[in-house]
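To start, the structure itself, in structure tokens.
A protein chain is absent from this complex, but the other protein chains hold their places.
A and B label the chains in the order they appear, each numbered from 1.
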Amino acid sequence: MKTGYEKIYERPDTLLSTRMHYCPGCMHAIVHKLIAELIDEMKLQEKTVGVCPVGCSVFAYDYIDIDWQEAAHGRAAALATAIKRMLPDRLVFSYQGDGDLAAIGTAETIHACNRGEQFTFIFINNAIYGMTGGQMAPTTLEGMKTTTSPYGRLAKTAGMPLKMCELVSQFDGVAFAQRVSCNNPANVRRTKKAIQRAFEIQQQGLGTTFVEVVSNCPSNWKCTPEVSLQKVKEEMLPYFPLGVYKEPRS
Amino acid sequence: MGDIKFMKGNEALAEAAIRAGMQGYFGYPITPQSEVVEYLALQEPKHDFVLVQAESEVASINMVYGAAGAGARTMTTTSSPGFSLMQEGMSYIACAELPCVVVNVVRGGPGLGTIQPGQGDYFQAVKGGGHGDYRLIVLAPNSVQEMADHTMLAFDLADQYRNPVLILSDGAIGQIMEKVELPDPVTTKIEKPWASTGKTPDRPRNVITSLYIKPEDMEQKNIELQAKYRKIEASEVRFEEYLLDDAEVVIMAYGVTSRICKKVVDLGREKGVKMGLLRPITLWPFPVERVAQLAAQERVRMFVTAEMNAGQMVEDVRLAANGRKPVYSTGRMGGILPTPEEILDFSLQHMK
Partner (left out) sequence: MPAKGYVEIDKEVCKGCNLCVLNCPTKCLALNTTDTNSHGLHYAYQADEEKCIACMNCSVMCPDAAITVYKKTE
């Protein structure tokens, strides 16, 4: 460090030094970093159990230095339900993509929310199946081309993309639901605040907490990270509006 | 001396689970096992365990995964179609080496089938109903007493080997009422330093997973699992014998059918035929050695297996007998109990 200067940001301790396998510019990595920062700042390492999904973030346990359980595809909410019920004083979160949370795991998601399970969903919505190579997701936008919708998603046969934040905010069991993005510095800061809020509400035992991050996938969207951020702003956010969808009753 | 009660098999199992120190129960109603979840729901306020009625068997088995990974003693119960739904979870649990107890109160199948008792899930139970090479320890109770005793044993074996234990019961044993001496509650708690409960500074993070992306790692995991299975095969074979000392005809049956077959042996001996019964209590590990010993004895003329299916365990008996003696299979399908006379007639015909 140069003299006359102080360090105001460095890599969080809880983020392990293992090189993350995510493609350049992937928001998964940004969200991992934010979770690690919050675990450090809120001193949660000894209290936290994460549940990782099947999808691009399947190796999350290699990156964040906390105890984890790896779920079968779609079943993170079932695992998180049981973990929190067995260890009620721990902070429990599931980290899931759109295929995991909103396709194969929809039933587990909805019923955990409806029961008001006291854990936090961190939902990465990038409108595509990343790990398996760019297939259509339940949140793929109308007209968007993927390897299984090569001529663009047709609403007539595939339906419209699922709006999970709007859906889960209907349940009494859900205490907090917010949709955020990481497409610019201000939104990254909001995402961190939203996850912090969700963790705090979980610790207060007020109900299920749900943070949806409208995300990108430069590789499978077949564009540069820069263009992917433009697409988030111009294509994703008009259909998936940011904002707080559910607040705890005061 | 424990409490003596008159109970249904399903209720005895549920009560024993409480006494075994079960901390989390996750299940979905299905006939003929619903009394388990109903009994536990009634008892929940008086005890220190958590009950969640899940949205499906898929969710229940994954809740069991989560609870087991968090270090809890945990159980789910179901019947045949529900157990089919659980197979993905069983495979994950087996690979992640999580201790838990799963109960299948079998009904007649395939398909939606019938709610009457069946034994058609033998293959699924002992050969692995899910994907990949894995084994469950499979216990087959044949009385209400054993529904309770096997539950206590199942929790212990699960913890000892870090392996899922399946109680393969049937609709008859689950539903009948009998006298049962309930076991004393377990008070000791088992240390599970591998459990995912929050990382403390004194240890590396614990990760419960069945993901080994590098084939070399996956092979090594398989080698370790197989070594564990060989250990279980060497130590945990359980069976019961009835009048086998001079038997010329060895009847083999498990669960409710084994009770019918005791009668077959008695009826046969009344007619002057020296019959005996070998009843596997563990379906996996199977009593291979005992079958092989009997097959090698000159006086043993043949084996007859009686099952409520098209003949499933018979394959394991044939493998163990290894061609030394003929093995015949009889039974009924579709949820019908065979009569002792049917099995006896079948056996006598094959003696001609």
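Just so we're on the same page, contacts are C-beta pairs under 8 Å (C-beta built on N, C-alpha and C of every residue); 3 or more make two chains touch, one makes a residue touch a chain.
Because the structure is predicted, anything quoted here is derived from the model rather than measured.
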item: Contact list for the unshown chain, restricted to visible chains; value: A
item: Residue, one of A:175, A:229 or A:242, that touches the chain absent here; value: A:229
item: For chain A, the residues touching the chain missing from this view; value: 1-2, 4-12, 15, 19-20, 22-30, 33, 36, 182, 184-185, 188-189, 218, 224-226, 229
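Assume only the chains that are shown with their structure count from here on.
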item: Centroid distance [mean C-alpha coordinates] between chain B and chain A, Å; value: 40
item: Contact footprint of chain A on chain B as seen in their complex; value: 23-24, 26, 50, 52, 54-56, 58-60, 62-67, 69-72, 74, 88-89, 92, 96, 196-201, 205-211
item: Chain B-touching residues of chain A, taken from the complex the two chains share; value: 45-49, 51, 58, 61, 65-72, 75, 78-83, 85-87, 90, 107-108, 111, 115
